[in-house]
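Here's the structure, in structure tokens; my notes come after.
Yeah, one chain of the complex is gone here, protein chain that is, but the others are all in their spots.
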Amino acid sequence: MNLSAKLTVFFAAAILALTMAIPAMAGNDTIKIGVAGAHSGDLASYGLPTVKAAELVAADINAAGGINGKKVELLVEDDVCKPEVATNTATKLVSEGVNVVIGHICSGATKAALPIYRDANVIVMSPSATNPALTQSGDYPNFYRTIASDDAQARTEVDFAINGLGAKKIAVIHDKGDYGKGLAEFARKFIDESGKAKVVLFEGITPGAVDYSAIVQKIKRSGADAVIFGGYHPEASKIVTQMRKKRMKTVFISDDGVKDDTFIKVAGKYAEGVYATGPADVTANPVTREYREKYKKAYGDEPGAFFDNAVAAALALTNAIAKAGSTDPAAIARVLHTEDVATPFGMIHFDEHGDATGVGFTMYVVKDGKYVQVR
Amino acid sequence: MDYFVELFFSGLTRGSIYALIALGYTMVYGIIGLINFAHGEIYMIGAFTALIVSTVLSIFGFPLPAIIILTALAAAIWASAYGYTVEKLAYRPLRNAPRLSPLISAIGMSMFLQNYVLLAQTPDFLPFPALIPDFDFMEPYAGFIGSSDMVILVTTTVIMILLTLLIKFTRTGKAMRATAQDRKMAMLVGINVDHVISVTFIIGSALAAIGGMLIASHIGQINFYIGFIAGIKAFTAAVLGGIGSIPGAVLGSFILGLTESFATGYVSSDYEDVFAFSLLVLILIFRPSGLLGKATIEKV
Partner (left out) sequence: MISLKDIGKACIIALWFVALTFPLMVIKVNPIDRIIIWRWHNMLWVGLGSFLCYLAGRAWLMRREIRLRRIRQGLEAELPQRTPLSRRIIQDPVIHRPLLAAGALFFLIFPLLFSTYQTNIMITALMYVVLGLGLNIVVGVAGLLDLGYVAFYAVGAYAYALLNLHFGLGFWTVLPIGGLLAATFGILLGFPVLRLRGDYLAIVTLGFGEIIRLILENWNEFSHGPSGISNIPRPGFFGIQMSLDHSITYLYYLMIAMVVFTIFVVNRLQNSRIGRAWFALREDEIACQAMGIDKTRTKLTAFALGAFWAGMVGVIFAAKTTFVNPASFTFLESAIILCIVVLGGMGSIVGVIIAALVLILLPEYLRAFSEYRMLVFGAVLVIMMVFRPQGIIANIRKTYRIGID
């Protein structure tokens, strides 16, 4: 036992590498679409709906005979939302010869992976990476997305707070994360530019701290009429709860990360009257309905985060390949920029930066335990 | 002035939570000289057990007072069982090993328990139903201090007094003090040291579980990761007060809680944790034995 055990350990790495290294199949008879994102770990719930959306769209296309006679093949790769893993994922997809990629899910991972795709000349479309620099910096001409960027969201929040609610003093709070802090900084910038209101407090909180009452006191003292919070629902519900328990009536405005039913469930009665931005309500759109129903039929429950965006990305990419008549990136890009495609968000195409037109944010408010659109 | 008082109370609440966890660290360190890294995880497991038990009981229709008492009991019992098992599995075999071994074992245990809860339960945040109702008589003071803050403060004080009495006046307490002073000598005078160590782990874990239940109900949600941060902070508090000293742990916790609260209130919450860790580093550099700890002289 002693001998074999040690030999095993000694050669484990080498043998594993050997057995697992099955060279990539170099078939040209399919169109390969990579799907990259967090499929395991604590952020899997953000990534898995995209995989399902891509599968549903691919199944439809293959059932109808494929694109220009070629079947669609999905290559699904996990990046756990970590930049260092995302580069491996991207390399793997590129070395397997993908034509286009749907993903990645998190902005950080996307940023790390994009140079690899850019060098390999692969078009990437993310359903969820909202970091503004991804499109606006011009560094990644191969990048597109079917979600509005954070600055658009911050703009919606600030406009609503100033013009909709008439707030004069605004406290901006964030969770120090990539998403939350970025959003908060845009909000601060837009408030300063508007000249109609003042940022009275700009602070980051520590996610997972045992108590937030000190920061709540600070908000109270700042005399803010409204709080704009950048971050996710776990922290938002803690802050809202403590604010309301301290009998503060300050308006709470937050983002897409909070526009989640879990927030209402956790914060309960304290959630009433909280505003959150989210993608426009598209339930009336026939494409949205179609895919949501297909999802329900296939998996038995409601689709999760970014499902509509992922369907839109899959439809836009496959449509572009079909219209372009080839998988040549330049040809695909031309179609993406010029031709409208029917998606869950209506007819969309992509502007010169790669942002989808007509995908925006609207404001929601919690009313009787539900998010309803603010008119 | 109001602002100061508000921050003061918020610091006290924080401090009392830290104190409940810090006691476990300090008791264990006092007796076997080990930083029990897994202690924060015991606190987290206590909170999870409390969540599960209270939900089950409330679905079965128990009245609120019964739910509170039974939940506290269940959380304390299960957390103690975990504490006891962890000690037996990961620390007892290493009692005579080099100093680093049990410490690494403890870090491993902490990672294991965290991921065990992640896999057995969920990686997401779970809402924790408020067990403590808003008392009517607290209504005029709601702006300063909430009902649950009040309950946390009172519970911590009562537990502190009980623990001091236990250690000062009972046989077990005496045995614990003797073991802390000199383990070999305690053995020679007929104290069952293994038993004393187990009891220490059980008491420490039960306190952490109560802390877990109180804070979870106060904050309203938990996940598998809450033990790590709370554990590190409580440990900082224990070191601050002089690790091994029970009044020291309490004092250190309140100082840390108030520091964080005032730092957030008057400076900025951006660097809240940096303040806490810097405080720890400074204390260790200038007074390694903590505020109330005795300086140990190593004899050869």
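For this structure, a couple of remarks:
In this document, chain identifiers A and B correspond to the written order of the chains, with residue numbering beginning at 1 in each.
To be clear about the criterion, a residue touches a chain if its C-beta (ideal position, glycine included) is under 8 Å from a C-beta of that chain, and two chains touch if they have at least 3 such contacts.
The model shown is predicted, which means the values in this text are computed figures rather than measured ones.
Touch, as defined at the top, links the missing chain to these shown chains in the whole complex: A, B.
Within the whole complex, the absent chain has one touching residue among B:Ser16, B:Ser110 or B:Thr200, and that is B:Ser110. Contact with the undisplayed chain is limited, among A:Lys32, A:Lys52, A:Lys111 or A:Arg292, to A:Lys111.
One chain is missing from the display, and on chain A it is touched by residues 2-3, 6-7, 9-10, 12-14, 16-17, 20-21, 23-24, 40-41, 78, 80, 82-84, 87-88, 91-92, 94-96, 107-108, 111-112, 114-116, 119-120, 131, 133, 139, 176-178, 181-182, 185, 204, 265-266. Touch with the hidden chain on the side of chain B covers residues 33-35, 45, 48-49, 51-53, 55-56, 58-59, 74, 78, 81-82, 85, 89-90, 93-94, 97-105, 107-117, 119-122, 126-129, 228, 232, 235-236, 239, 270-271, 273-274, 277-278, 280-281, 284-285, 288, 298, 300.
In this section, only the chains that are shown with their structure count from here on.
With each centre defined as the average position of its C-alpha atoms, the distance from chain A to chain B rounds to 38 Å. On chain B, the positions that touch chain A within their shared complex are 3, 6-7, 9-11, 13-14, 17-18, 118, 123-125, 127, 134, 142-143, 146, 149, 215, 218-221, 223, 225-226, 228-230, 233, 260-261, 264-265, 268-270, 272-273. Chain contact summary for the complex, chain A toward chain B: residues 41-42, 44-45, 176, 203-206, 208-215, 217-218, 220-221, 233-234, 237-238, 241-242, 245-247, 262, 265-268.
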